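Here the complex is missing a single protein chain, while all its other protein chains stay put.
Labels for the chains are A, B and C, by order of writing; each one numbers its residues from 1.
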Amino acid sequence: MSWGMLFLQTITNGLLIGAVYALIALGLNVIYGVMDFINFAHGEFIMLSMYATYFMFVLLGWDPLLSLPISMLMLFGLGAISEIFLVKPILGERMVIQVFTTYGLLLFLRNIATFFWSSTWRTLPTSYSDVVLSLGEIRISLGYALSSLVALIFTIGLYMFFKKTDTGIAIRATSQDRETAKLMGVDVNKIYMLTFGLGSACAGVAGVLLTLVYPIQPEVGEIFCVLSFVICVVGGMGNFMGAILGGFLIGLTESLAGFLVAPAYKHIIVFIVFIITLLIRPKGLMGK
Amino acid sequence: MEKLSSKEAITKIQAVVVSVIIAIAVIVAAYFAAFPPSQKPLVTEVKIGGIYPLTGAYAVLGRNDRYAIELAVDEINEAGGVKSLDGALLHIIFADSEGDPKRAADEAERLITVDGVCAIMGSILSGTTSTSAPVAERYKVPYVNEGSTSITLTEHGWEYFFRVTPHDGLYCKFTFDFLKWLAKDKGVPVKTVALLYENTLFGKTAGDVWKDLLTQPEYSEWELVADIPYDSKSLQYDTEVMELKKAQPDVVFMATYTEDSIMLQKTFHRLDFECKAFIGIDGGHITQYFVEGTGKLGDYVFAEARWSPDLKRSISQEANARFNERYGFNLDGHSARAYTAAYVLYWAIEKAGSTNPEDIKNALVNLEIAADEIIMPWDGVKFDSKGQNILGKGCIVQIINGEFRSVYPRETATFDPVFPQPSWEER
Amino acid sequence: MLYVNKINVSYGDIQVLYNVSFKVDEGIITAIVGPNSAGKTTILRTISGLLKQRSGEIRFKNANIDNLPPHKRVESGIVLIPEGRKIFPALTVMENLRVGSYPKKARSVRRASLDEIFNLFPILRERENQMAGTLSGGEQQMLAVARGLMSKPKLLMLDEPSLGLAPKLVDSVFETVKNLSKTGITLLIVEEHIDRVLEIANYSYLLENGRITLEGKGEDLLNNEHVKETYLGI
Partner (left out) sequence: MLRIKMLRSSLKSKQLELLLMTLIALCIAPLMSKSTYFLHVMIMIFFFAFANNAWNILSGYVGLVSFGHGAFLGLGAYTSTLLLLNFGVSPWIGMIAGVILTSIVAAALFLPLLKLSGHFFALSTIAVREIIRLVFEYTPYVGGAMGLTIPIIASSSLYYFQFSSKIPYYYIALTLLLVQILILYKMERSKVGYYFIAIRENEETAKALGVDVKRYKIIALVLSASFSAVIGTFYAQYFLYIHPNSTMGVLISVEMLLSAVIGGSGTLLGPVIGAFVLIPVETVCRVYLGGMWEGFHLVIYGILLISVSIFAPGGIYGKASGLLETLRSKWRKGK
């Protein structure tokens, strides 16, 4: 394989993983944009969705892509419930309180998973996730391709929802000016619940897609936690397009850094890119 | 302004709830300080502490070790307990290190001073052993370690530290010796090797040892063409595999954790990376999860597994059968060593005929166990002055049709290895 | 139509309104005038539900609305166009109007309302897909009024509609208000431009230091000595 082809392969990998990163960050960013709230247990929501998908596959024989709507709805419900009981009481509070509460939630969810399902690794053996597609010399696994594709479709769907529906527009209005939104007859409490639900549903979809490529374990959320913050901040906290841009940027940075420098340094380089972005644009690439 | 009104709205109920929480916390803390949680010492009981990561990223290992130790202890107790102590029963008190060195030290402190254990077992991770062993040292309580393989652990001059398992230096050398034998036996020359290891304590140690070995004349025939440390908390490992593709080594030596071993194997396949053999050491490659996670793709991988359920040794197969019957899966490299360590400690206590930590330590120092008494493919157990078991050995397995088959050392092996491995297309 | 009965309102420990009572009759323009920081905006925010009064009650169409959250009040027909316009800058003009007609009832007649509004403000139709933040001040004010009208209000409250506008535009704003009144909407305006608002208002109240100190027909207030001296500088 020539250097050029290897390079192309790297770019492809970066873009594919970037789509999933974007989806993970999107959920966080939607919530932050509307509610000024950071959910540190976002990775644990992904983990729960992975387990839901796994059990539907193992116990009922449902393919992850078929059970996707169910996992998504479950996570939407979980998000909405968390919003009512955990987020609403502390919404106007200082940021440390948000950290505190959602860290509590993180510990709770992570260990309830350990408690019920034990700490064993589980993998979901679909018939297609290990099939390899060849585009010339570039090789892509069907699992990755599917998950990136679904991530992209879901993202576009979400974008259309925000752009075209009354509720979507009301959510955006609330994120810009919650008081005036109230004056326009928008039930802001309901919007918050919906937003948190939607953000969690993003985590739900991401979880389903990750089962195609990644093993499942109670601690799996840890990998997404720091990463999704990095993506959100680089792209611009609270900005829809920012999350997507950030996702692809970080995906590409990771791949290119691994390819051009050394795999061991890819995370350091991601963090350095993160810091540099922040210093040049303190509110992220798309932030205002 | 809304904020102010919500603050005002902090109700009495909330106030009461908080005060109750605080009150409970204070009362519990006070109770805890006044009456430490110690059970009344039974004369017929030998208390041993077990520090394992029961939660956190390494919880699987902790749980499996705990199962194995519980099995061993139940067997010992059913067979009449410690005979030299009139049949006193072993009682293991498990503590959760959460994989955090700070907590491990904390738990060692608690087990020794509050529960009054006469020996400690633990703690899988070299990081947690590094903090909990000095605590035992300070209180002069023997610490029997089953699976922390970082070389330095026996270099600190700790007198009460006994490591049953061989350390990474030996295991790494063992994989090299195996490859040498393999290449010669199959008549397939090996010229280039690559190292791929995760970049924390476990993988880094292995990487360093391998690199060091490669500089020695014994292995000078092999050329190191790629040295790739990586971060195991990634969602993709494409860059690592691309490095390998660039280097095209004959054999890849790997030290990985579970999820990355699975991801790497899938990526090897996806990016069509071919070589003559993958040789993993411990970590991900020796777990059932690797086999489940990779399915067919995991076949033909060699792993330094420390142990294999198909060892040509009846005592091993019986122990595994009992374990499998009880828990529904096989003993693995970690749990088998934990099982062995529990027996080693029991034999020492039996020999000491005392629950005095000092006596047990002396018994451990002089302990000599023959090869056929233990389930590991070792020459036995005997500690040197540093507390290292010098009779330990490795055990190489190959995954064939999703099963671990032992291939080396030949005395206990039951399978003739496949080398070089078939290409992805041929499978 | 709207009865405000002895409301007391505070921000934290600071009381802003003291026993304020007034009423708004159906179909006419009512104005509350007074100096800066007299509490005019507070009155409107309390009526719209953003603030809660400590005591006193507010009745709308003979029903007590004290316990209704803001969005329910909008549904029942009370709409406030806030001070400083507060359009959603990153939404397009059309999207702003859609948020305006968010309540269910308003949504069902959205088409018709849009036609009406575009008749009233043709310029908004031209700017339909433009980001609201890029409109000029006058256009933004139009949009704010239009957005408020989208929910088919029975009572439209305007908070300082002339704030920050050029004199010429102020004229057109008051012209619009007069026209709106003719369509049958009840209006409650709060203004510092006392002379201008009193010209168009049918009934007015003077608010000073959180208390209603005067009330009467527009021209009555204009002719009042105290008002003349203090606020009109005559």
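We take it that a residue touches a chain if its C-beta (ideal position, glycine included) is under 8 Å from a C-beta of that chain, and two chains touch if they have at least 3 such contacts.
Nothing here was measured: the structure is a model prediction, and the numbers come from that model.
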Missing chain: touched chains present in the view: A, B
Omitted-chain contact residue, chosen from A:G27, A:P218 or A:P263: A:P218
From B:E137, B:D227, B:D260 or B:D282, residue that would touch the chain that is not displayed: B:E137
Hidden partner chain, touching residue among A:M47, A:V188 or A:M237: A:M237
Residue of B:K180, B:K204 or B:R322 touching the missing chain in the full complex: B:K204
Per the touch definition above, residue among B:V46, B:I76 or B:A105 touching the missing chain: B:A105
Positions on subunit B where the hidden chain makes contact: 10, 14-15, 17-19, 21-22, 25-26, 28-29, 32-33, 36-37, 54-55, 59, 63, 93-96, 98, 100-103, 105-107, 109-110, 113-114, 127, 130-131, 134, 137-138, 150, 152, 156-157, 199-201, 203-205, 229
Touch residues of subunit A, complete complex, unshown partner: 32, 38, 86, 89-90, 93-97, 99-101, 103-115, 118-119, 218, 226, 229-230, 232-233, 237, 264-265, 267-268, 271-272, 274-275, 278-279, 282-284
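Note that in this section only the chains that are shown with their structure count from here on.
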Subunit A and subunit B: spacing of chain centres that average the CA atoms, whole Å: 33
Intercentroid distance (Cα basis), subunit C paired with subunit A, Å: 42
Distance between chain centroids, defined by C-alpha means - subunit B, subunit C (Å): 73
Sequence positions of subunit A contacting 2 or more other chains: none
Multi-partner residues of subunit B (at least 2 other chains): 2
Subunit B to subunit A touching residues, read off their complex: 2-3, 6, 55-57, 59-60, 62-63, 199, 228-231, 233-240, 242-243, 245-246, 258-259, 262-263, 266, 269-272, 287, 289, 292-293, 295, 297
Of all residues in subunit A, those that touch subunit C in their complex: 166, 169-170, 172-173, 176-177, 179-189
Complex contacts: residues of subunit A adjacent to subunit B: 1, 6, 9-10, 13, 17, 20-21, 92, 111, 114, 118-123, 125, 130, 132, 139-141, 210, 213-215, 217-220, 222-223, 227, 254-255, 257-259, 262-264, 266-267
